[in-house]
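I have a structure here, written as structure tokens, and I will follow up with some questions on it.
Of the protein chains in this complex, all but one are displayed in their positions.
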Amino acid sequence: MNTLGQIFKITTFGESHGKAIGVTIDGCPAGLELSETDIQNELDRRRPGQSKITTQRKEADKVEIFSGVFEGMTTGTPISMVIFNEDQRSKDYSHIKDQFRPSHADYTYHVKYGVRDYRGGGRSSARETAARVAAGAVAKQLLAKAGISFQAYVSEVGNIKVDDDYSKLDFSQIEQNIVRCPDAQKADQMVELIDNIRKNRDTIGGIVSCVIKGVPAGLGEPIFDRLHAELGKAMLSINAVKGFEYGSGFEGTKMKGSEHNDAFYQDLAGNIRTATNHSGGIQGGISNGEDIYFKVAFKPVATIMIDQESVDADGNTAIVTGKGRHDPCVVPRAVPIVEAMAALVIADHWLRSKVNRLDQLI
Amino acid sequence: MNTLGQIFKITTFGESHGKAIGVTIDGCPAGLELSETDIQNELDRRRPGQSKITTQRKEADKVEIFSGVFEGMTTGTPISMVIFNEDQRSKDYSHIKDQFRPSHADYTYHVKYGVRDYRGGGRSSARETAARVAAGAVAKQLLAKAGISFQAYVSEVGNIKVDDDYSKLDFSQIEQNIVRCPDAQKADQMVELIDNIRKNRDTIGGIVSCVIKGVPAGLGEPIFDRLHAELGKAMLSINAVKGFEYGSGFEGTKMKGSEHNDAFYQDLAGNIRTATNHSGGIQGGISNGEDIYFKVAFKPVATIMIDQESVDADGNTAIVTGKGRHDPCVVPRAVPIVEAMAALVIADHWLRSKVNRLDQLI
Amino acid sequence: MNTLGQIFKITTFGESHGKAIGVTIDGCPAGLELSETDIQNELDRRRPGQSKITTQRKEADKVEIFSGVFEGMTTGTPISMVIFNEDQRSKDYSHIKDQFRPSHADYTYHVKYGVRDYRGGGRSSARETAARVAAGAVAKQLLAKAGISFQAYVSEVGNIKVDDDYSKLDFSQIEQNIVRCPDAQKADQMVELIDNIRKNRDTIGGIVSCVIKGVPAGLGEPIFDRLHAELGKAMLSINAVKGFEYGSGFEGTKMKGSEHNDAFYQDLAGNIRTATNHSGGIQGGISNGEDIYFKVAFKPVATIMIDQESVDADGNTAIVTGKGRHDPCVVPRAVPIVEAMAALVIADHWLRSKVNRLDQLI
Partner (left out) sequence: MNTLGQIFKITTFGESHGKAIGVTIDGCPAGLELSETDIQNELDRRRPGQSKITTQRKEADKVEIFSGVFEGMTTGTPISMVIFNEDQRSKDYSHIKDQFRPSHADYTYHVKYGVRDYRGGGRSSARETAARVAAGAVAKQLLAKAGISFQAYVSEVGNIKVDDDYSKLDFSQIEQNIVRCPDAQKADQMVELIDNIRKNRDTIGGIVSCVIKGVPAGLGEPIFDRLHAELGKAMLSINAVKGFEYGSGFEGTKMKGSEHNDAFYQDLAGNIRTATNHSGGIQGGISNGEDIYFKVAFKPVATIMIDQESVDADGNTAIVTGKGRHDPCVVPRAVPIVEAMAALVIADHWLRSKVNRLDQLI
């Protein structure tokens, strides 16, 4: 339900306009240095009001650690982190109390639960992802100790697209532009596109790509909890995501086996490597030591500033008017969320991989 | 690990060339009529040797129910089903005992576990999916009582593709051709392509689409266990799958919000419906009563009949020779697997949805 | 780990002297009226400083609901509740920073985690049970709607013991005396005993009994999650508990089958009942509609005001001096905790029982 993971396990809570949102991490090993600043840095990459192409809401999203850290060190007990809500213009939402916004979760929550906190989308608000980013920051900090790092970036906005071969991109550019794109020229085009969309009171979709480096071979479980299946589920659980692919992805379906197969070889250091990486770093659901690579498709944000036809809870026709302060394109702020979710999955499987072999246990 | 589901829960076991494969279903409600024939029918759609474009292995895949059914009725206790292995040409695999086949799981299992049953890929063999189809048959039988039905089909093989608008397809055609395509003309082209690929000792990928009808609004859980996230994970857990998308999918990222949003209206029967279905039947992770629609990308089968360069466990260069009897394209036999996995996810969430509202519990 | 339950699921967090303790409930049905007052009432039964025979610490244990309740009604989303810590005399604990208090968790946490928050026992403090009582209050409120009620009481302190046949006890007395005993005379003796023990700077153990009324037949799962096994685990998870028995319990082992078996009969209302209740309301792990009855054994509190020999982290001999404000006997304050844990287990199984039969689902 609101829990993810088997060993490194997170549970989130909170509504957009309630008292607070938060997350409890259960299963983080003891002895990891951790401070609120480590987490705040990641939250600042996600928070609203960063630039002209994101929502203008001003939320500080200041995190507080309630438990699980003592004298700057994790203790192995649950790490609970809370972000109090502020700058809530709940009245912006009174008009949708009895209306179902198109392609939002208003209607489905209404049917499922009978009651709902309609303010700002309540639990279905993307605000909930702040809790994930906080938890992901802990996972990242943990995995850094194992030499594992995460880099997501915006690879497509509308029809503007960077090179599919990420070795040709300059990752140092990513945090240098407000759209988080590793191609400076494409970044400018994307910003311009999003800004135009915004002026037209509309929204646009995009794609976030992610590269994970340093994952040792052996992570992921056979059958249902394959590493890419768990990554896929985690990504698909982010608001507005419509698709996931890894390695060669959908394009790979058009290839022949003789083209698609990744030949093994031994490198000069004696490591077994693959010559190509159509597998995206995962074979049979288990990491093979190559870079893990995947893409996540985000639909255009459902909240637009244009009037739309809809119905109310009684089935009467209603006009939904766009109000509030929203993102014209979600992908720039989705970059840290994708990284966070990836880190949570990898942290869980990194720990799970530690109990696979008797010869490594005694 | 080898378990899927929260309430309707399955656990599979078995290696390709071991004594048997099987599955235990825990959580199927009592009082469902069930026979081995019900399950065998689905298994027959998946089994090898069906046609010239599938592997020529001859396995009867005969299922036996070991428990959980009494006098033709489920009793609420675990339903265990077993398929004994036969026609195992284990010697076909002795050559790969110490070799890693490219883009197979040989290497990753070797690193993860230290030991592995190399015969036929052992646990990583797609043979394991027979157990899923058996379990899925039970889920289908259960959901049929609730008016929910599943129809998957081959929508793409290589570059041959049917209409994206499934309302224009003739689903009655699907089981009429050996490729399981709802467009008879495209089916012929696909069969020809696959047959050519086979003659060239190569393989090709493809896409399976799936439509689920009759799902009531309210299935799926907020946050991590969103219905499409669970479907995505289930699909990505099938051998050879590289991507998943639902509703508008990756194409939807190029749309504007004003184009993508699905307007609500009330139909003549008083039901709240959407005018379009870019949402693919799921909003905020919860079903909205429209058809659920998604696509699954399958890579070309990794086993080809062409020699390939690789390494052995010691890192020495080795030539992997294609032997055995394999599928030139996996999608025709993947159709019942996709349906089975979808049925397992929907069955679980159908049961989970029964405990959401106090007014429906007392 | 820090999570209990399958459908009605709770996760707790927090250390005795950290910023706060709390709990997140996931899976509470929507539509239940709930206020902070409902929860506070139960917390007040558990909080320190109630009487001369409990610890003199003064903690208000004021609960705040952070999420999951909107306009006085649960919404089906996670209910997060937080109690901020106060009146922490952390300096009372500086002397045990490097010492292991006998029969406390200091040593085992030290070995397990390497680091620990030693103040007030950190996570191992019984203070953590406040979070359980808060969650249990919600479970009780839910189950009251189904006519299920919980009554625990102190049945033994040291060698003072009430009648084993609870039909002979006056439950209205329980909250009338500070030891929570349903026999006023025995209550006086218990208070006197505890007060003497306290004056001697020592502690004493006791037994809490619990009766659950109104549980319908059919709750509990075959095999591992039998209702009494789940109740047993929940009770054994409370600090200081050393044993659990239900129905005839340990005494029942001395009986013959012909004496122990509970004969079925049909009562005047047409209900199937049992003439005796050695089964304690549970047969084959499943409730049979009779009262559920069990006992929980609490050891004497480990913190005594008498000097004790021990060792420090380096293995050197150390004298542990009793400091701080502690309970001379834990059972009076354990009564609401036992009820809370029972309510959490029953709530979970009440929901699980709703998906057992197809004829009740369609």
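When the chains are written out, they are named A, B and C in that same order, and each has its own residue count from 1.
As a convention for this text, a contact is a pair of C-beta atoms (placed from the backbone, for glycine too) under 8 Å apart; a residue touches a chain by one contact, two chains touch by 3 or more.
From a predicted model like this one, the values you see are computed outputs, not experimental measurements.
The chain not displayed here makes contact, within the full complex, with A, B, C. Across the entire complex, the residue among C:70, C:118, C:244 or C:350 in touch with the chain not shown is C:244. Of C:207, C:292, C:337 or C:351, it is C:207 that touches the chain left out of the display. Within the complete assembly, residues 1-3, 9, 11-15, 18-22, 24, 26-27, 30-31, 64-68, 70-71, 73-80, 82, 112-117, 122-123 of chain B touch the chain that is not shown. By the touch rule set out above, chain A reaches the unshown chain at residues 6-7, 27, 29-32, 74, 76-77, 142, 145-146, 222, 351, 354-359, 361-362. Contact between chain C and the unshown chain involves residues 1-4, 12, 100, 102-105, 107-109, 111-114, 123-124, 128, 156, 158-159, 197, 202-207, 217-218, 220-226, 228-230, 232-234, 236-237, 242-250, 252-266, 270, 272, 274, 278-280, 282-289, 297-304, 306, 308-311, 315-317, 353, 356-357, 359.
We take it that only the chains that are shown with their structure count from here on.
Because chain A and chain C carry the same sequence, their contact can be compared by residue number, and over half of the numbers here are used by both.
With centres taken as mean C-alpha coordinates, the chain found closest to the middle of all protein C-alpha atoms is A. Inter-chain spacing, taken between the CA centroids of chain B and chain C, is 45 Å.
Mean C-alpha positions place chain A and chain B at a centre distance of 26 Å. Rounded to a whole number, the gap between the C-alpha centres of chain A and chain C is 39 angstrom.
Among the residues of chain C, those in touch with two or more other chains are 27, 30-31, 74, 76-77.
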